[in-house]
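Scroll down for the structure; my scribbles are underneath it.
With one protein chain held back, the other chains of the complex are shown just where they sit.
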Amino acid sequence: MEENKKAINETEAVAMLHQFNEDLLPKKFGKIGKAWVALLCAVFLLGVYCYIIQLRRGLVITGMRDFVFWGIYISNFVFFVAISLVGSLVTAILYLLKVSWRAPLTRLSEIIAVAAIIFAGLIIIVDMGRPDRVVNMVLHGRIQSPIIWDVMVVSTYMVLSILLLYFPLLPGISFCRDHLKGIPKWQKRMYTILSLGWKNKPEQYKLVKKAITILSVMIIPVALCIHTVTSWLFASTYRPGWDSTNFGAYFVSGAFLVGSGGVVAGMYLLRRFNPSYEKYLTNTHFDRMGKLLVLLAVVYAYFSINEYLIPAYKMKGEEAHHLHELFTGYYAPMFWSVQFFGMILPIIVLLFKRGRRPFPMFIMAVLVIVCAWFKRYLIVIPSMSFLPVQEIPEAWKHYSPTLMEWAITGGSLAGALLVITFFIRYFPIISVWEVAEEKGVSTDIIYKHLHEGNEK
Amino acid sequence: MEEELNKPGIKTNRKDFLKKGLFAGSVLATGAVGISSLTSCSNNSGKKIKVLTADGKLVEVDSNVIIEAHPCCAAPAKESRKGIPGKKFVMVIDLSRCKHALKCQDACQRYHHLSGMNVWLKVFKMHDAETMAPYWMPKPCLHCDKPPCVKVCPVSATYKRDDGIVLVDNDRCIGCRFCMAACPYSTRSFNWEEPQYLSETKGAVYSPELGFPQKKGTVEKCDFCPDMLRQGKLPHCVTACPNGVFYMGDLNEDSVSNGAETVRFSQLMKDKGGYRLNEILGTEPSVYYLPPVNRLFPFKDVEITKENTEETK
Partner (left out) sequence: MKAMKNDLPYHKSGIGYRRIFFISIVIGALLLINNFTIAQDAKDSSSLSAGQMGKLSFTMNLSSLVSNGARSVKVQVSRKENKKTVIVNDVRSPFNLYLNEVKAYDASDGTGWIGKLNLNYEGEAVFVIPDDFNKLTAGLHEYTFIVKMDSDPKYEDAEETITIADAKISIVFSGEDSVKSATAILTAWKDSAYIPVPEKELKLCIKRTFNFLLFGEAGALTDSTGQVSGDLPMDLPGNTDGTIIIFGRLEDDETYGTVEGGISVPWAILPKKNPVTGRTLWSSGDNAPLVLVISSVVIIAIIWGTIFYLVSLLIRIKRLGKSP
């Protein structure tokens, strides 16, 4: 490999760099892009509107009541936290393992992570009965409470993710600053500020690489923490289905699966709407990601079996109620479809080489994501649905989210997608210098020529 | 000798009042009067003040003559975190006497101005297996000594006091509902909307010891009526029960009372085989149950009349 890389001569390499730069400069929205943004904005604003109503009238506008007091806000929070884990997987774990094909995927997974973790923080505030008192967490915080751990670890992860997104982005921003023509003033200004006066100096690259290495090491334990601590919000209670020592590992494995699904879906959509990415996000990338997905799904299946089979063997009082509802009762259709479409079917399809082509991969990835969302619903809600059910109105026994609740939740998902979309619009979604390095262009050539642009 | 009981050393100082109130009030609480109000009388002998008399004249009288009402007995938020010194409150619920009269619940709802759906004290029909005999089980907050709800609160809005009571400060609660998730006994309820009876409690000064006025977006639960305890009075559910199901008392002085009778707690446990709910969880509740043996009433399955309610078990 090393030999091969060195074989690329300078002129070839420079031409390659110029080509990369041309291909990977952010492009303006096309018709579909504009429609997509408009749609997301509409959904997001609807969510904001409904949240204002919720602020006025209280959480009574949701389907939650004393009996089922956590609903899709919380399951959506868990979903966001889960999907944000992918940033650490692709960027950090694959980086440290020196996996050769990861470079074009890093930035995509990192922006997914950042968008998801931001909206995880927001949706948890949406769920609070008194968002006006959020400052109490600082004023009167109790270190004994898992919520405080979660707040600390989520904010730490958010900062680390943003840094891990930002450091490798510096050359890209400065390139946009210097080479994007006909852009509005504010955009130019934004690039100037964000590029921190990047001059493509080898010393600067050294610092960036150092930072990436530190971040990659540090973000892995923090990433495991965010989802483990999130699982502890449930596992630290006595409720059936939550009272589990397996919960941390179960959550983390599920999170890696859904995050990878998110990256695959993102890859496919990028290629679909910008064919020039096809050179960088190749079928090989899909193939490799497919294999990774199978591995992650199998690991997830393993923890799922642990999670359900052993309690089902014991069938302890309340636990039995819970499992009956999931396996054969009210939640059975959702439970089995989620298990099948979100785990078993992807494993089967992706085991075949033909299944790892982009389009089937995309379908599988979407299935994984959608099922993962509903899986979190099944983790959060049924555990509250069948403790002693007396003296409460019939309507409280089964939770079904209200339209407002859906709108707010949908708004948060749209918001996260908007962040990703706008990022793609204004920043290079594939890191040129990392891809070039991976393709064997020597660092000296990169430092020297990366910034030249492709003006002819 | 007579001075012993009565040497009031009365001051208008609030702290002193609280102490004295407990001391004196508890002496004779079930008699005609709670003596606690004695202590609220000022003692500035010789001071003349003007009052309006029944015949419509303004007259000057000695200030001692004027009789004051009870001041509010709930401590303010900060003080309410400490608890009543030296006390360790326990409740005993005698299941053999409960016939689902729901007077306890009515009184609780009324005195705490609770709206229909926020029920602090529930009475469950317990019928765990076909082969067992059904019975009624009132369930307030169990005020655990190792409260899981308090463990998880991120902001100390719910707290355990030295006297055993677990309270909620709805001026601090952020409404995350984690305590509701953590409570294995499902005793907590949430104000999903603006509380209904705001007009009734308008102008009331909130204290965690009162539990009202309720606030939208906060958690609430049974509080053992600490404002009553401060006056040496029994909680509302205890006094409202026509059958003496509830006993309340101080574990440190080994006595509990249901209003009609006062018994030694240890003797009651020994004679009737008291137990606590879900001991296996290690939460160490402050509420003890006496098993439904030698029942006062035959079990009569009443249809729970409350609107929209229904039982499944």
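Note that the chains are named A and B in the order they appear, and that numbering of residues resets to 1 at the start of each chain.
One rule holds in what follows: a residue touches a chain if its C-beta (ideal position, glycine included) is under 8 Å from a C-beta of that chain, and two chains touch if they have at least 3 such contacts.
None of these values were measured; they are calculated from a predicted model.
Within the whole complex, touches from the chain that is not shown fall on A, B. In the complete complex, the residue from A:L196, A:L309 or A:L351 that touches the missing chain is A:L196. Check B:A77, B:M126 or B:A204 against the missing chain and you find that the one touching it is B:A204.
In the complete complex, the residue from A:I52, A:L96 or A:V159 that touches the missing chain is A:V159. On the side of chain B, the interface with the absent chain consists of residues 1-2, 4-6, 8, 22, 26-35, 37-38, 40-41, 43, 45, 49-57, 59, 61-74, 81, 86-88, 111, 146-147, 150-151, 156, 159-160, 162-164, 203-205, 207, 210, 227, 229, 232-234, 248-255, 257, 259, 262-264, using the contact rule stated above.
Residue-level contact of chain A with the missing chain is found at 140-144, 149, 152, 156, 159-160, 163, 166-167, 170, 196-199, 201, 203-204, 207-208, 210-211, 214-215, 218, 222.
Please note the rule applied: only the chains that are shown with their structure count from here on.
Centre to centre, using the average C-alpha position, chain A and chain B are separated by 49 Å. Touching chain B in their complex are the following residues of chain A: 57-60, 62, 64-66, 69-70, 127-131, 133-134, 136-137, 139-142, 144-148, 151, 233-234, 236-239, 242, 384, 387-395, 397. Against chain A, in their complex, chain B makes its touches with residues 117-119, 122-125, 148, 151-157, 172-178, 180-182, 184, 186, 188-194, 216-219, 281, 304, 306-313.
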